[in-house]
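The complex is shown incomplete by one protein chain, all other protein chains being positioned as in the whole.
The chains carry the letters A and B, assigned in the order they are written, with residues numbered from 1 in each.
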Amino acid sequence: MDGYRDAALAEKLSAQVYRFSKTPVRLMEVCGGHTAAIHKYGLKDFLPGTINLLSGPGCPVCVSSQKFVDQAIFLGRRKGVILTTYGDLVRVPGSVSSLEKEKSRGADIRMVYSVLDAVKIAKENRGRQVVFLGIGFETTAPASAAAIMRAEQEKVYNFFLLSAHKVMPPALESLAGGDTQIDGFLAPGHVSAITGTMIYQKLADVYHRGVVVSGFEPADILQSVLLLIKQVESGHFLVENEYTRVVKKEGNPRAIAVMNRVFNLVDAEWRGLGIVPESGLAIAPEFANHDANLEFNIRVPDCQLPKGCICGDILTGRKNPAECSLFSVRCTPVNPIGACMVSSEGACSVYYKYKT
Amino acid sequence: MCLGVPAKVVRIEGQEATVAIGSVEYQSSLLLIDDVKVGDYILLHAGFVIEKIDPAEAEETTRLFNQISNMEQE
Partner (left out) sequence: MRKITGRISMNHGNGGVYMQKLISDVFMRFFNDELIGNQSDAAVLNTGSGAIAYTTDSFVIEPLFFPGGNIGSLAVCGTLNDLAVSGAKPAFLSVGFIIEEGFKISELTRIVRSMAIEAEKAGARIVTGDTKVVNAGKCDKLFINTSGIGVLDEKHIPLSSGKYIKPGDKILLNGPPGEHGMAILQARKLFDFKTNIISDCTNLYPLVKQILNISDRVHFMRDATRGGVATVINEIARKCNTGIEIDEAFLPVNNEVAALCELLGFDPLYIANEGKVIVVADAMDAELILTAMRQTKCGKNAAIIGEITADHPGKAVLKTRSGGKRIIDELLGDQLPRIC
């Protein structure tokens, strides 16, 4: 893996990007992991001014609605409930509180590395209701699905999922079709590992945007940018796969099958994009007894985004974090106002941390 | 999103595989993957093996990098 981080190789790939890049282009790195890698390795130093990189909606924490966080907090305050979650969600602000704050006030909130750890916690605490907060796209949703199937199989009926899982293609298509000028997409490598590369075909064929499925090492990203530029320069748009060591055309059929068995597509709210049709994953009737939405009568008021926050414009690539009046003044990683500041991969958080 | 880390399969016990990330070991789940063997390189995400890493393709990628980056001398 170290070879992909080699400075000499990065330098050479960069030279090629300089050589081929002529017209100014706007490229969106869809995945927060790409955003983080670009900043972590200082990759913007390798790209000419003609290339404008935009951070897309591929950070699950960022696109999860404030209402979802409020629902989680509602559950955390219920007596007897153990909330389990991936780490990133802990600091996301709801309309009045966050899981971190609720925890310091006594809610039983536990961070897990795997959703199966949450099932284990449920097994060890049969008298309590254990809720896992399901966030993430096609990469992560199959894990939640597998956990539900396991809980059902092992009769762990006190395990519940509050699903905010989402799928990527409808959001990308809404971006390609909207008023945002995006010439090409650096497609999310690990989503594609599950889904395969065919889900992006419409972006190239119908919307005439470049698509390159990219890995996460510096050389992967520079190479993918180079491939995208060549597409834009030639005017010939297609779906290319740079990350062939992991991503196959057909994806991971078993993971897809598990996901499809447990979830059904529903309309879902994305922070910044609003309601996107058939972009959310809700638990199918067969597994309804593990659906936190059905088990609990979750009542939270509808909420407005905080005043001045331009998370939506940032996620859609219309603006960058520096254009927000709250950025680094009132909105910082410790006191985030918008969700883009919350995740360490969120566009605002990354800008804040690595501002150059 | 989707932090995926390359790891090597050390042992397989039923639905679980012990994988090594350098010298760190983790008992991962095989519920989402078919046909994993000891010695395979895999991608680990949130405790699950989500895909195998193809060594031949990894080599091919490296070869492509070198080919492209050497075009300067053409």
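We take it that a residue touches a chain if its C-beta (ideal position, glycine included) is under 8 Å from a C-beta of that chain, and two chains touch if they have at least 3 such contacts.
Note that the structure is a prediction, hence the values are computed from the model and not measured.
Peer 1: Which of these, A:Asp70, A:Asp88, A:Glu269 or A:Asp291, touches the one chain of the complex that we don't see?
Peer 2: A:Asp88
Peer 1: If the missing chain were put back, which residues of chain B would it touch?
Peer 2: 1-3, 5, 21-27, 44-46
Peer 1: Name every residue on chain A in touch with the hidden partner chain.
Peer 2: Missing-chain contacts on chain A: residues 5-7, 10-11, 32, 39-46, 59-61, 86-88, 90-91, 104, 111-113, 117, 135-136, 140, 218, 332-334, 343-345, 352-356.
In this section, only the chains that are shown with their structure count from here on.
Peer 1: Approximately how many whole Å separate the CA-defined centres of chain A and chain B?
Peer 2: Here chain A and chain B have centroids separated by 21 Å.
Peer 1: Touching residues of chain A toward chain B in the complex: what are they?
Peer 2: 1, 3, 9, 12-13, 15-16, 19, 31-33, 58-61, 86, 113-117, 136-137, 139-140, 142-143, 146, 149-150, 188-191, 193-194, 215-216, 219-220, 223, 226, 242, 244-248, 252, 254-255, 258, 345
Peer 1: Any idea which chain B residues touch chain A in the complex?
Peer 2: It comes out as residues 1-4, 6, 29, 31-34, 43, 45-48, 50-51, 53-55, 57-58, 60-62, 64-66, 68-72.
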